[in-house]
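Provided herewith is a single structure, encoded as structure tokens, for subsequent inquiry.
Of the protein chains in this complex, one is absent; all others appear in place.
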Amino acid sequence: MQNNTFYNEILTQHNMDPYHKHELDDADFSLEGVNPSCGDDIILNLKVENGVITNGSYTGDGCAISQASADMMLDLCIGKTKEEALRLADIFLGMIKGTATDEEIEELEEAGVLKDISHMPARVKCAVLGWHTLQEIFRDEQAAAAKPGEGIRPANVCHM
Amino acid sequence: MQNNTFYNEILTQHNMDPYHKHELDDADFSLEGVNPSCGDDIILNLKVENGVITNGSYTGDGCAISQASADMMLDLCIGKTKEEALRLADIFLGMIKGTATDEEIEELEEAGVLKDISHMPARVKCAVLGWHTLQEIFRDEQAAAAKPGEGIRPANVCHM
Amino acid sequence: MIDERQTEEIRRDFPLLSGDFAYLDNSATTQRPMSVIKAVENFYTSCNANPMRGLYDLSIRATDSYENARSTAARFINAAPDEIVFTRNATESLNLAAYSYAMANVSAGDEIIVGISEHHSNMLPWQMVAKAKGARLLYLECDSEGRYTLESLEALLSDRTKIVALAQVSNVIGRENEIKAFARAAHSRNAVFVCDGAQSVPHMPVDVKALDVDFLAFSGHKMLAPMGIGVFYGKKALLEEMPPFLYGGEMIEYVTREGATWAEVPHKFEAGTVNAADAAGLGAAIEYIEAIGLDNTAEREDHLTRLMMEGMKGIPHVHIIGSSDPSEHHGIVTFTVDGVHPHDIATIMDSDRVCIRAGHHCAQPLHKALGIMSTARASISFYNTEADISRFINSLSTLRRRMGYAE
Partner (left out) sequence: MIDERQTEEIRRDFPLLSGDFAYLDNSATTQRPMSVIKAVENFYTSCNANPMRGLYDLSIRATDSYENARSTAARFINAAPDEIVFTRNATESLNLAAYSYAMANVSAGDEIIVGISEHHSNMLPWQMVAKAKGARLLYLECDSEGRYTLESLEALLSDRTKIVALAQVSNVIGRENEIKAFARAAHSRNAVFVCDGAQSVPHMPVDVKALDVDFLAFSGHKMLAPMGIGVFYGKKALLEEMPPFLYGGEMIEYVTREGATWAEVPHKFEAGTVNAADAAGLGAAIEYIEAIGLDNTAEREDHLTRLMMEGMKGIPHVHIIGSSDPSEHHGIVTFTVDGVHPHDIATIMDSDRVCIRAGHHCAQPLHKALGIMSTARASISFYNTEADISRFINSLSTLRRRMGYAE
């Protein structure tokens, strides 16, 4: 149980040098995701045009797993349709639950390094925080709609 | 621990054919003693003249041990001074606690059969109910003073 | 059916039963099989850590063990795992229902209905709530054999009824109440139904979905498990609405100077470090019972009860409380002997190495209603032998003579 292979170069890289950790002024959706047990707190911003996620970013604080996972998720989802992104979210959650196939996990690309997090229940919430927030945005688009003029603080928070 | 030698002829005799289980119309003191865990409930009546217990009785319900113990106590105490009776009460309680000497226990005469009750903590309260009520009468004579006209029901109750 | 030979095998699992006595106080607490004792030991020797808090392997194993026990308990009564709150015992479970659900939902003028035969643990919490809230406590009366009728419940129910609390099996009477019908009647008036399962869950299949009770309480120690673990079952929707009961670590989401938000059900109700070791023991106890089969244990208990009651009928001056039909006793045989105080019965039986209980069995109002100060009770488990029953009957048949009666 104790080979925490996920603290590898891929993960630390995404944590130390994230590609997508910045604000996104023209975001269409913006939702805060919070993991109270860990104190992880991210704000996920998405720009969606004609059903395609054309841009995305996150800001926030938290452990390396939550931050890197969100960064890897955006890597994967930008350029995908909403449906494709939600399918990847399902695969990611399935990977954590141990129900995803190897082929499916392949599709997650770098995010596949978090496979073994399922052995660390206390950290599962960190790994899925970004993905869960993504699902929530599309579950209730109205609630997650970015409100221009209100700054980046989104009106709604989704708790893990 | 399981040789309950106290259920012998002496005890059953005092339970089945008590000498002192009756009312006492001219009692000077009358106090109810109650053992809630067992449901034992006695009323102890004493006639005291010039510091000497000249007569006594009890009424009530309860297990054989509580009833026989009260009966044996009265056997022993009638005719004794208040001080002597209280000394015997001390010895009886000492016997139960295991601190009384053999000579002292001799003085208790038949009541000595309850010596082994100390191995049955749940029954100790039954055995000492009468003695405890006696002590209470002399501890607060005013409260235990029999109130003529109020019937035999004493005004005060002492709980174990 | 489990026969005498199989019973001997079963008894080998119970270290304490090798002693030379008949243990007939099973409704107070059962003995524990080695697998339960070992499950506790195993927790301490192989996964002892504070569950739910740590971030290391050992603590994860502790958490898994604890949550597995929760799932096992849930399966046993056909609940979902997150409807199972671990408590210390049935008493704490019933207090949880009272402090959390009732204090938040009962107002002045409301009514709570409680069976008159209830154990104090399913009566005093409701007296407390009624007093605190200015509500009325109504007692559902049973007949002289401890039988409740649906009609008498319906006669008491009103639109002011908020709670009906009743045991599935009384610890004095032994009879099974028709919980399903009673719960339906309570629901028809929008009252919740609290079921005390302390004496039923150990002895018969209990399905919370089929019974449709809102809350169910039971104790591990009455069903082979360790002493420090009990269960409070609540319907998920109710649990979610209820305020917490005990406050402290592990039951929160956020805490500030001003207040707090609560963790998800069931953790909201499990404040402080949990008793994971005894929970593991409860899991092992349920598995032990399941391996033998509740149908088999019930049949065996029924057989022994029949034997006991038949033997008792042959002894003059002995009176059994409740039904004369052994199948309506679930191993509980409460009785009196003319002229012999129940405490003397128990003490003399102890000298014959028969362990029974005497007193009010935490049901004083029932005894008052029956017009008896106290009673003696022999209670049977599937691991008792026919020899245990004989020993009991032999002792009982000599009692009055030993107390000085002619017969």
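For reference, chains read A, B and C in written order, and residue numbers begin at 1 within each chain.
FYI, contacts are C-beta pairs under 8 Å (C-beta built on N, C-alpha and C of every residue); 3 or more make two chains touch, one makes a residue touch a chain.
All figures in this text were calculated on a predicted structure; none of them were measured in a lab.
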Residue of C:T7, C:S121, C:Q168 or C:Q199 touching the missing chain in the full complex: C:S121
Which of these, C:I10, C:L94 or C:V169, touches the one chain of the complex that we don't see? C:L94
Considering the complete complex, identify which of C:E41, C:D64, C:D82 or C:E145 is in touch with the unshown chain. C:E41
Quick one: say which of C:I10, C:V274, C:M309 or C:V337 touches the chain that got left out. C:V274
Residues from chain A at the interface with the omitted partner, ascending: 2-4, 7, 9, 12-13, 15-16, 37-39, 61-65, 120, 122-123, 126
Mind listing the chain C residues that contact the chain we can't see here? 15-16, 21, 23, 25, 28-29, 31-32, 36-37, 40-41, 44-46, 48-50, 53-59, 88-92, 94-95, 98-99, 116, 119-125, 127-128, 131, 137, 139, 219, 221, 226-229, 246-250, 252, 254-260, 271-278, 343, 346-347, 349-350, 354-359, 362, 364-365, 368
In the whole complex, what residues of chain B lie against the chain that is missing from view? 1-2, 36, 119-123, 159
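One rule holds for everything that comes next: only the chains that are shown with their structure count from here on.
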List the centre-to-centre spacing of chain A and chain B in whole Å, with centres computed as mean CA coordinates. 80
CA centre of chain B versus CA centre of chain C: separation in Å? 38
